[in-house]
Structure formats: C-alpha cells, structure tokens
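All protein chains but one are shown in place.
Coming up: chain A.
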Amino acid sequence: MSWLTLYSQLTGVNKHSTSLGKVWLSVLLFFRIMILMLAAEKVWGDEKSEFSCNTLSPGCESVCYDHYFPISHIRLWCLQLIFVSTPALLVAMYVAYNKHGTKRVILRSGNENIEGDLKALKNKRLPITGQLWWIYFFSLLLRLLFEGGFMYALYTIYGSFYISRAVLCNVKPCENQANCYISRPTEKTIFTIFMVVSSSLCILLNLAELFYLIAKALIRSFQLSNRRQDCNHLASKFEETIPMEKQTSPKY
C-alpha cells in the first residue's frame, strides 16, 4: 500500500480524461509524486534528528522544532497529493457504474455476439456529455479547491517558501533566545519552490481544462439550437405549402 497503488488507480482514469486531463495526470505523477517519493523524502528524512539548538536545556530543541514546523512539508504534500487525486476517481466510479448498467442490458439482450459486445464495451471511451460532463466539471472544481487550499495552508503556516539556515527560538523551556539550525535549508528551499511551481502548473492546467469543457458544452448547445432552428424553419415551410395546395384543389 503505497504511492504505487494510487498510481495504478489513477492511470485507469486516464482513458476517460480530456487531453489536458492526461497532461495534468502526467505532471502529477512525474513531477510531484515521483519527485516526492524518490527525492524529497530523503531531503526531509533527518529534519528532526539534525535540528540542533545552541542550548543544553532539555526539551528546548523538541519544543522549538514543533514551534517552527507544526506540520512537515513532506506530510503536507502527501495529504495534498492524496486529496487532489481523489476527485478523478469520482469520474472512474461513474464510468464503471454506467458500463455496469450497459453490461446488464447486453447480457439480457441475448445477442449472438455477446462476448464481442462486452469486449467492445470494456474498451469503449464514453463521450464527456450529459451527466458525465457535470461529474467531470465537479471533480475539476474539487481539484482546484484542494490545490488552492493546500497552497494557502503552506503559505499560512510557513509565511514564505524560503527556509532559513537558523531560527531564533525563545519558547519555554528554552532559558533565553537560542539559535536553532535547520538541516539542509537550501536543498529544502529548492524542492519547496519546485513543488509549488508544479502545483501552480497543475492549477493552470485544471483551469484550462475547465474553460475547455465549458466552451465545448456551449458550442455543442449552440450547434444543437441551430439545428433545431433549421428543423423548425423547414417544418414551418412545409406547413405553408400544404394549405395552399388544399386551396387550389377542387372542392367536391
């Protein structure tokens, strides 16, 4: 049970996404999850053990660490990635539910080529219209909400994305102001900026996908209304010609 399990669930969602959604998924997997797993966790590995304060007061280091790092960057990013990935699974669940209904219909139909039909259904890609459009739209909104929320939380807790080499700590039981030194601050700053930039890129991709979905829906409804107008126009013309013929036909 690890990031690999989440990865395998998410790649299953890929089939029913738009092209922008597929790009978003790749950015999420390669620039965020993989970087977190392979690099960032090692950088933050000794954050507590190497956090040293210029004091001999017992407990001072522990308390100062807790004061300046209420939640570790790594844990915050883990939670962010889990929350941001989950709305995509809503779409997968809806598609599975939809396909299950269609499967039932196929099995009851008693066609000759049931196996072929079932296989075609399994590989079928549902168009993003109707109910699926709304669920996809809702999942995009949730993604944006979670990304924005976690970025705001990171900024609120740490003030800036820059991690200094030393902090001044005068929280009890430290006797007076003690200098506390953070382990690998530059490396942590680099990775923090990297993860923030990746998050921002994901937010931009989600926004672009949102606008794309709305534009596609508007164009589709515009085309439909145009076709309806054409049909109504043709129908009214047809009705006009019939009464005229009735008039010209001789009355018996």
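In this text, a residue touches a chain if its C-beta (ideal position, glycine included) is under 8 Å from a C-beta of that chain, and two chains touch if they have at least 3 such contacts; residues count from 1.
Here is the rule we go by: contacts and distances are computed from a predicted model.
> What is the missing chain called in its UniProt entry, if the choices are "Response regulatory domain-containing protein", "Gap junction protein", "DNA replication complex GINS protein PSF1" or "Proteasome subunit beta"?
Missing chain, per its UniProt entry: "Gap junction protein".
> Identify the residue among A:I35, A:V63 or A:I106 that touches the chain left out of the display.
Answer from the full complex: A:V63 touches the omitted chain.
> Considering the whole complex, which of A:V43, A:C78, A:I203 or A:A217 touches the chain not shown?
Checking the options A:V43, A:C78, A:I203 or A:A217, the one contacting the hidden chain is A:C78.
> Name, in rising order, the residues on chain A that touch the hidden chain in the full complex.
1-3, 5-6, 48-49, 58-59, 62-63, 65-66, 69-72, 74-75, 78-79, 82, 86, 89, 93, 97, 173
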